[in-house]
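Would you mind keeping the following structure in view while I ask a few things?
Selected chains only, in their assembly positions.
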Amino acid sequence: MKKFDLIAIGRAAVDLNAVEYNRPMEETKTFAKYVGGSPANIAIGSARLGQKVGFIGKIADDQLGNYVKLYMKEAGIDTSNLVVDKDGHKTGLTFTEILSPTECDILMYRDQVADLYLTSDEINGEYISQANMLVISGTGLAQSPSREAIIKSMFLAKKLGVKVVFELDYRPYTWKNAEETSIYYKIIANHADVIIGTRDEYDVLENGIGNTNDETVAELFKHDAQLIVIKVGSKGSYAYTKEGKIYRGYAYETKVLKSFGAGDSFAAAFLYAYSKNLGIETALKFGGASASIVISKLSSSDAMPTVEEIENFLKTAKIKEVE
Amino acid sequence: MKKFDLIAIGRAAVDLNAVEYNRPMEETKTFAKYVGGSPANIAIGSARLGQKVGFIGKIADDQLGNYVKLYMKEAGIDTSNLVVDKDGHKTGLTFTEILSPTECDILMYRDQVADLYLTSDEINGEYISQANMLVISGTGLAQSPSREAIIKSMFLAKKLGVKVVFELDYRPYTWKNAEETSIYYKIIANHADVIIGTRDEYDVLENGIGNTNDETVAELFKHDAQLIVIKVGSKGSYAYTKEGKIYRGYAYETKVLKSFGAGDSFAAAFLYAYSKNLGIETALKFGGASASIVISKLSSSDAMPTVEEIENFLKTAKIKEVE
Amino acid sequence: MKKFDLIAIGRAAVDLNAVEYNRPMEETKTFAKYVGGSPANIAIGSARLGQKVGFIGKIADDQLGNYVKLYMKEAGIDTSNLVVDKDGHKTGLTFTEILSPTECDILMYRDQVADLYLTSDEINGEYISQANMLVISGTGLAQSPSREAIIKSMFLAKKLGVKVVFELDYRPYTWKNAEETSIYYKIIANHADVIIGTRDEYDVLENGIGNTNDETVAELFKHDAQLIVIKVGSKGSYAYTKEGKIYRGYAYETKVLKSFGAGDSFAAAFLYAYSKNLGIETALKFGGASASIVISKLSSSDAMPTVEEIENFLKTAKIKEVE
């Protein structure tokens, strides 16, 4: 048995969430500090679900970097491969603005952030070999040298027989243009065993050619992919297997506070059930439930549910009707 | 009579002050948002004192940039020359950490910040000509193109007969090295009519050659300077005139909450009294009182006192004994 | 039948060859101007051999850029996809120094050169589809945006059924470090149908792990490669097919003037024979003969031989004895 159920790689950053919500950021007086960043959220969510989790990333050599590391450690994540930046790069920041449950906006500080300065010589094959899965988040590909570090981690995982999970996690901020994103997404997608993303993110991967889900999965299954999940927002999600099976997942009724964090909580719970061989149908249910729980709370990372919370939620959950 | 008593030029940014103080930033849960940045603080402090104030700067095209502009406008400052950045640069951020009244630390986000992208063609001679004084803050010289914009504003002010006030405001973060700072500080100092700074900042200007106050002022008075203020922390301050007079100012007893904002509040109050021809002795008193008031409060900009507050403070103020 | 036997992609630059040789560059008085750059040389060599050739690249908008385009046009190459740079980038330069036949050195100008500014939106799938082969030269991967343009051209060629030939062409100058090179070489090598390089270049691809030829080809044949050529300098070369056949090529006796241009002339002649289905043995002979001819002459591009010259050379050629 391997030491880690999964290792996530990429950014671990700080969210500054408006304490007073339902107002524009200009009028927000105070912000609450949380750990954020898609792969960090997935790692925290996975640990909350009882998975054994490692993390590969880079943090700033300052108080906010310390905070990120401490929080992850306390969440039970192995932080031995969370490198401290020595070149003055900063912690990525995301200010969130919650105007209303459906109108949310974010303001990101992503210039010269530590996570994008992870270098390929900081990637340790020995560490990756101890995991069942390597979870790659797309944003880490946005800039060098993090880009090369992540491509290297993928090549190593493939060589070492570690399953590669690609969470598309598309954030336009740090990319030069959409075509560049498409090129790097394709490099990882061609080698990934499991791919998870929203329909919009698959459009980015395909550089906006307008494929249907069927065309998308047909193209990707030509390469290494075994399982592909396409999320379609409040309409739920679809999982496709290379053998040709299709599974449908649903979104659940919930009291939405904000839209952030849904994707990361979905991924953590989906991968939990998938790791435990609970079946793809259950994995989609867990993913949907976990997302519904997180969007009803103020934070993303801090609100990640336990298995018990998900199971309790599902006992009474009502599938969301979509017109 | 001119439209503005003074125009300040340089950064207008955001401070995020720890709401829970006397603890490390790692344990701080929430941060309160204020306008910050030395020249912005001086402008706000001057407006609070009833001065007619203009501002030349550049703000981010986002919610935090809007907030800065709104706050300054409401403070009574003319923001017609506060340019909105169109290239995606962000608002500078300063997280403050208050471990104890004497141990304060800050964490600055100054990469790719809008204020350092003010360009020389955004400097308007017509606008500068409407002021009695142009207040230049040293940090704006740290990077191009703001560096050139500020040197241009200085040349224009000299040509137009507008008094140039140079507040040294040295922040090591964005400078490449100390010698570079010294070179650009000298360019402005050689043309400035009034220079204000701490003894440490004059050492930076002189590239650490170890001059005494007397040597420093002797060298600077060879050029355009008429009045030089050297602050020596809790020991107070000295003002030197080209004619050879020396004035002594004192620090006052106060319940210190944090050390930030002392310099900006000093400058605003000193320049107020100097503008109103209340005499240099009074100017030093006003500066000292204003600083003492601000360091007893949580914010810098928001805490800037009125004339009435300063006068009331001085009625009962006790000069701080220095061993 | 397709319009082009091959399209090469990458740099087209200028060589400045010492007119007075057998002396250090310091004492060289005059330099002769030639077109240079590995893929340009391969294109010129291929055209000289009667192949129908296209080229994808970017040239400076100045006299040296014009010269490159004119020379290639006159050599019979289609230059419709040779884009003119509009951002002030310059033509790459290579000064050659010929101290003696065995001691040659080069001095490269590769900062801000036009060829590395080819962008992915300048890559035209319609154009690539008209070729039997796309010849990718490794140096084009050294920097963005040329890097992404070339990866895109590779993805397009694969999708369109155009054979991808990867000439490793490793030049340390523009790469950040060897590991970065290895990562991008692997991305192309995993998809290439034909790979050509020296043993040293395969070591770069493998990030210096010290594989033997057998280990190298075993690893590469796990992916798309069908044919792999490994050159071992004056000892000749080996060609491996996916089916497991191994062919040996030899170097020939010649009066060596300088060592430059051997690899490009080898590739042009090898690919000519391979295109014409003359058999791999003949292809290796043609490659070796072409290289021997070019290293006996002053220029690289200008000296590229015709089929007749190669055939005549081979009639009397003596295999070089290697102790």
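For reference, chains read A, B and C in written order, and residue numbers begin at 1 within each chain.
Just so we're on the same page, a contact is a pair of C-beta atoms (placed from the backbone, for glycine too) under 8 Å apart; a residue touches a chain by one contact, two chains touch by 3 or more.
None of these values were measured; they are calculated from a predicted model.
Taken over the full complex in this file rather than the chains on view, the one protein sequence occurs as 4 copies, with 3 of them shown.
Assume only the chains that are shown with their structure count from here on.
Looking at chain A and chain B, no chain is in contact with each of them.
Chain B maps onto chain C through a rotation of 180°, based on Cα atoms and reported in steps of 5.
Copies chain A and chain C of the same chain sequence form an interface built mainly from equivalent positions, shared numbers / all numbers used being over half. A separation of 43 Å divides the Cα centre of chain A from that of chain B.
Distance between chain B and chain C, defined via averaged C-alpha coordinates, is recorded as 60 Å.
Centre to centre, using the average C-alpha position, chain A and chain C are separated by 42 Å. Shown for chain C are the residues that touch two or more other chains, of which there are none. Listing the residues of chain C that touch chain A in their complex gives 120-121, 144-145, 148, 151-152, 155, 176, 179-180, 183, 186-187. On the chain B side of its complex with chain A, the touching residues are 16, 19, 24-26, 28-33, 62-64, 66-67, 70, 90, 93, 95, 97, 105, 107, 109, 111-112.
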